[in-house]
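Sharing a structure here in structure tokens format.
Note that one protein chain is taken out, while the other chains of the complex remain in position.
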Amino acid sequence: MHEPKLTAAPTLRRSLWRHLNKLRWLTLIIVFTMLALIPSISLYQTYLAAHAYDLLTPSQQQFYDIMALLTSWFTQHPLKELDAIKGNTWSATLFGLQLSDPLAVLGQLAASLQLYWPFLLSALIPVLLTIIFGRFFCGWICPATLIYEMNSSLSVWLRHLGLISGEQRLDRRLKYLVLIVGLALSTAFGSVMVALIYPPAIIGRELYYAIALGGFGSGTIFFILTLLFDLLVARRGFCRYLCPGGALYALLGRYRLFRIQRRVEQCNDCGKCNAICEFSLQPMRDDFGQECNNCTACIAICPTDALHFSIRIRDQAGQGDGYLGPKYRQSRREADQLKKESGL
Amino acid sequence: MQLRPPGALRDDHAFMAACISCGLCAEVCPPKCIQFHLRDGGSSANTPYIVPEEKSCILCMKCGEVCPTNALEKIAYKKEEIIKQVNMGIAQIDRLTCYPWVNTGICGACGNICPLGKQGIRFEFAGIYRPLVQDGCVGCGQCVEVCPHPSLPIRVVASGMQSIAPHTLKSGSLPF
Partner (left out) sequence: MKKTVFILILLQSLALPMIASAHHVMGRPSYSLNEDSNTPPSMQVETRIGDYFVTYMIFPAFPRPGQVGRINLYASTIDNGQPFQGTVRFSVRDDSWFQSKEEIIGDQPVDDNVFRQGFVFSKEGDYIISASFNANGQPYHIDFPLRIGQPSRVGVIGVAVTLIFVLLIGVNIAQRRRVNRAKMRQTQRP
């Protein structure tokens, strides 16, 4: 009996979605660079304001010269015009527009129990973007993500070398508890406690301390501890289980409009998307949920471009086996077989 | 001594509750006088403060403009507004150490540097001899920074220190 030859996979026009990951790394690096550049610029401005170049030490003069060269490319009046961009991802002023982290607003509200409308409004754009795109801040902007992802690769390599073993799985809901407790403590102590345990706020602050004030603070020590936690206890453990900001954005982005979706017709069940997901989500089972931070690693690694961004309020769950995969082909073959037998 | 930046909420607890430690005030400060506790400071860790002996505030009021939570209030860069609304502290002169007050010399540095002029510090005699702190003093600390006497007879008492112990008016140093 001549078995019908299953057609080979159709030739794919490789989609452009898989390049998003490179764009994401670029934005992460740009944000991190800005976080180091802004304090350097403000230090340069203090040297300018002092009009005392000759009294600077030689290394300070070198710094001054480098900054003068860099800033001369886009401003002739550095002292005034460089005030346009100030701050960090916790709160910043960009050409007169104030933008703040929603967690900052929440934390400050909890600490002082008073509303200051301009501050509330400064978090509006980030909140709207999170409602539409979900936990995109975590994947595309957070300065800690850059370091945590590199740390995650380090942990994989060390595991491959056999230097670390074992990996804990904790409850994802733990970070919601951290968020609530953090806000409660902020109210109890009357100061914004969440800022002490939230890596992007820590990094922004510590970079300023290191560059302009000449020393690292206690936040750096906390951050290094989270790195060790990620390395020794759970991969991306802080982001997945402990970050209060991540908890907040996951909640805000629960019904996000833009989400990653698997095109079951193009999926071949290889499982690489499941393997690469930093947050241990299961793209192959259509499980993205509110935890997905749009890192597009799964999109980039999919060999058949079966994953892409789509506009849906909910995940398209339970699509089953990928049409190009062995299981689906097997079930189709069996179904065809049955049809033939019953047809005869 | 540690002063809050100009425009800080009067109640220090309210200030610490409003401050989110974003660092914007320090970033725009031209003389870089705003500091943060790096590894100590307890409950006021990561909140801004100024030490006038090291670097005093020049009252440019940029910090208040840029503070997102209004922990530092916006105050116009005008002398009358600054005198009325800024309350970092008040300067105090130790008359047992200050050169003209002990008749060992003529100085005049504090009064000459005071950005508020005669409303901050005026002199008892001839516009240069024996400084007297006036009601208008806002506590910026420029007089402290410029004072040539090694033991700093003029210092700013932080607002919030409600009573000044009488013996500190005679001694060269203050207990805070």
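Things worth noting here:
We call the chains A and B, going by the order they appear; numbering starts again at 1 in every chain.
In this text, contacts are C-beta pairs under 8 Å (C-beta built on N, C-alpha and C of every residue); 3 or more make two chains touch, one makes a residue touch a chain.
From a predicted model like this one, the values you see are computed outputs, not experimental measurements.
In the complete assembly, the contact with the undisplayed chain comes from A:N274, out of A:N21, A:N274 or A:Q319. Across A:H77, A:H160 or A:R314, the residue that sits in touch with the chain not pictured is A:H160. Looking at B:S21, B:N46, B:T97 or B:S159, the residue that reaches the missing chain in the full complex is B:T97.
For chain A, the residues touching the chain absent from view are 29, 32-33, 36, 40, 43, 46-47, 49-52, 55-60, 63, 147, 150-151, 153-154, 156-157, 159-160, 209-216, 220-221, 224, 227, 271-272, 274-276, 301. Touching the omitted chain from chain B are residues 30-32, 53, 55-56, 58, 94, 96-97, 109, 113, 115, 142, 145-146, 148, 150-152, 167, 170-173.
Here is the rule we use: only the chains that are shown with their structure count from here on.
With centres defined as mean CA coordinates, chain B is found 42 Å away from chain A. Chain A makes touch with chain B in their complex at residues 38-39, 42-43, 45-46, 49-50, 83, 86-88, 90-93, 98, 100, 104, 107-108, 111-114, 116, 118-119, 122, 189-192, 195-196, 201, 204-205, 208-209, 212-213, 215-219.
Across the complex, chain A is touched by residues 13-14, 16-24, 26-32, 35-39, 43, 45-47, 62, 66, 68-70 of chain B.
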